[in-house]
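Excluded from the complex is one protein chain; the other protein chains are retained at their positions.
First chain written, first letter: the chains are A and B, and each begins at residue 1.
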Amino acid sequence: MISGTRPLRLRPPAFLGARLPLAIGLGVILFWVLAALTVQFWPLDPPLDMVGRRLKPPSAEHWLGTDALGRDVLSRTLHGARFSIPIAVVVVAAAVALGGFLGAIAGFFGGLLGAAIMRLVDVTLAFPPILLAMAVAASLGPGLENAAIAMIVVWWPLYARLVRAQVLEVREREHVEAAVAAGAGPMRVLLRHVLPLCWTPVLVNATMDFGQVVLLAASLSFIGLGATPPTPEWGAMISDGAKYFYHWWIAFGPGMAILIVVLGFNFAGDGLRDLLDPRTE
Amino acid sequence: MQPGLRFSPAAGPALAALALLGLGAGLPGPAAAQDDTIVIARDNDFNTLDPSRSWCDSCQIYLTAVYDQLVRVGADNETLEPRIASGWTISEDGTRYTFTLDPDAVFSDGSPVEAKDVAFSLLRLKNLKAGASFLADGIAAIDAVDARTVAVTLTAPDPEFLGKVSSPYGAIINADLAAEHGATAGADAAETDRGEEWLLENSAGSGAYVLESYRPDDELRLAANPNYWRAAPDASAIVIREVEDAVSQMQALQSGAVDIAMQVDADTAATVSAPDVVTELVPSFNFVYVALSPGAKALEVELTRELREAVALAIDYEGVLEFTTGGAANLIASPIPPGFPGTKGLPMPKQDLARAKALLAEAGQPDGFTLIAAYPEINIYGVDLSIMMQKVQQDLAGIGVEVQLEPVTFPVWRERVGGDHIPLTAVYFAPDYYGSGQYAGYFGMIPGAGWYGRAGGDEVPGLKNAAMMALMEEVRTASPEAAVDLYHRMALEMISDRVIIPLVNPSLVLAYRKGISGMRYAVCCNLPLEELVKE
Partner (left out) sequence: MARYLLRRLLAMPLLLLGVATAAFLLGNVVKGDPLASILNERQMNNPEVVAAAKARWGLDRSMPERYAIYLGNLAQGDFGTSFRTKRPVMRDLLDRLPATLELVFSAMLFGSVTGIALGVAAAHWQNGPADHGARLLALIGSSVPVFWSSLIALYVFSVQLGWLPGAGRLDAAIRPPESVTGFLTVDAALAGDWHAFGNALGHLVLPSVMLGWAVLGIISRMIRASMLDVMQQDYIMTARAKGAGTLRVLLRHALRNALVPALTIIGFTFAYLITGAILTETVFSWPGIGSYAVDAARALDHPAIIGVTVLGALAFLTANLLTDIAYVFANPRIRLG
């Protein structure tokens, strides 16, 4: 199988060198993580309160203008980190844990169970990711938690496949065979000798998937299957902005935020890959 | 006309190739609408095109353009005028209506409109138990006295019966034609009728237009009825194009791509000025309201009348108008909109935070409580319910009542409002005909009324309004003059119930290009298409 649903990643400009993208990416991520954790304490207008006249363009008072309810767009955009960043962490962590667990079992033990897991992976990967996420989110009803569940459903098979491939390769190595020969139990061999060698590609992929999850979560909110108002989630804010299209600034801030975050994770992921695993392109 | 190149046939493909590469900067601007076809931009809410199954705002427009009713409300939005029925008589006891059909009335296939068609259509409306069947629920029997005379017997007197058959859903269908394609009208029609699929692609009416084609979410195309029995409409074709949001509608109007935009909101209309576009604000009978349900399972406190009154007094009504429509709306006193019988001189709602807080304190809830507010996430008549509810949320915070907003899709909302009920919700209402009885029968706290059920009327002691029930009974046999006073008293009862709190009576923006005339807001059908004229 050489094709798949995993989107092809693009490398940041080479002129930036190998370490610089990583530094930029980590810087951007650090900023947003910090925002997610501490934005309540920043000197900003409250994100849910009407603090100005409605639909006012950017000014010295409101740098990114105000929305249809007179709320400060800059404040709402920064508060958006409190939703997008944790969602990305939760979805990727859950997908890695669930997919990694099932993939490791499929790879290490194989057999009927392994085959069943991999067929489930095949069926899940047969759906275009966004369609599957939409169908799941529609079944569960709107809300950020449900959107997160939908995205975990979409993402776990990618890690199942990745970890299984890794485990298959590592399993054959000498030290593993030695451990088996020495009489170690299968679970122990898997946990102590096999999985620790699989983490590099998982880490690189996970870093870049953070950005993709941020994108998909915003997309689901944009079409009304994710965050609900008045939550200052970026996709939902862009959806609000689309209703007041002539007042372009309402959608501008949250859109830039998504772009910056996704670029940041892509830079960091690429930098990490170069650092950890220079052989792969 | 926008600046740009015009395509000549020869240059077309070459420029096209350029454009596809993203290099073509100036493409042809949209041309003016072709010939005398009138193009309307609208975000349609069709649930079907089958008259007896339909139930929506767009349906009203379609059903009055393509079908005729026995009678129809005139241009004054009040008086009933003959349509298929050229005259009618009402029996002494008010239970038997005899209609004489207009001898000129013919369907679009040329066949005459006869008593059997009337019987078929109204019985099908009743027996399909779909859409607007409640309008025909009072019909006991329909007899064809002769081909041109039809008598309708009611189970009980109903002064609004003529109003009900004047509603778009009282459309008279060509019975033979519809039956040929699976439509039935018998008592078991709900199970046996197979007419919907055909009626989604064909019309079987006697109206000014016939259905030419319908593609959901894309366009509805009407052509002038060649056999129309009344004065022929001006436009040879009318196209209703699906254009989802107000901004796109306005843009299409500005560019000349459409002649009429139906759902431009006041905010958008104010942002844009174009020399060829006319925008008028006219009053409408539509309104948006919030409702409190003391019977809701998710309540943490007993939502007594005092608490409901406190909530109503906490709302900044003028502010709601400003936030939802930029002020292009009117306050509304009761669930019967201004202009309907009995609404003159009703007291307008006012914010009174001190009184609201006092009521809370008296009720033992000085610190307020929490209300879950699920509402359909829609934009209706220019009012975005999310915006409105966020404003209500802020206002109620002023008396310590915390509102948790849960925007949901319409189907989910319907299930919740009917099932466990929703403590605080918001939705809208547009009349089906001219008459105040429809409001009393829907919003009154009387058994059988829609909101009586949603508010938990049978479970919550004291919610049933005995005075309201007496008034409803009295109005059945009252003279039209006396009815006005009775409806006024009903409006006061509904205000004091504090279940339905009307918030916004939005003005309608009529937005169209110069050269279009015949634009008006009609109670029967939003926009009467047959009256439109294009210069």
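Assorted remarks:
In this text, a contact is a pair of C-beta atoms (placed from the backbone, for glycine too) under 8 Å apart; a residue touches a chain by one contact, two chains touch by 3 or more.
Just so you know, these numbers come straight off a predicted model, no measurement behind them.
Across the entire complex, the residue among B:Glu244, B:Glu318, B:Glu474 or B:Glu531 in touch with the chain not shown is B:Glu244. Of the candidate positions B:Arg96, B:Lys129, B:His181 or B:Arg476, contact with the hidden chain is made by B:Lys129. Shown as candidates are B:Ala270, B:Val412, B:Ala430 or B:Val484; the residue that touches the absent chain is B:Val412.
From the options B:Glu196, B:Glu493 or B:Glu530, the residue with contact to the unseen chain in the full assembly is B:Glu196. Interface residues of subunit A with the unshown chain, by the touch rule above, are 1-5, 7-15, 119, 122-124, 126-132, 134-141, 211, 215, 218-219, 222-225, 235, 238, 241-242, 245-246, 248, 251-252, 254-255, 258-259, 262-263, 266. Residues 2-4, 7-9, 12-13, 15-16, 19-22, 24-34, 37, 39, 41, 47-48, 55, 129-131, 134, 190-191, 196-197, 200, 215-219, 239, 241-244, 248, 251-252, 255-259, 409-412, 414-415, 417-419, 450, 453-454 of subunit B touch the missing chain (whole complex, contact as defined above).
To be clear about the criterion, only the chains that are shown with their structure count from here on.
Between subunit A and subunit B, the centres computed from C-alpha atoms are 44 Å apart. Contact residues on subunit B toward subunit A in their complex (touch as defined above): 245-248, 267-268, 271-272, 323, 377, 379, 384, 386-387, 390-391, 393-394, 405-409, 412. Subunit A contributes residues 49-50, 54-55, 68-69, 141-142, 224, 228-230, 242-247 to its touches with subunit B in the complex.
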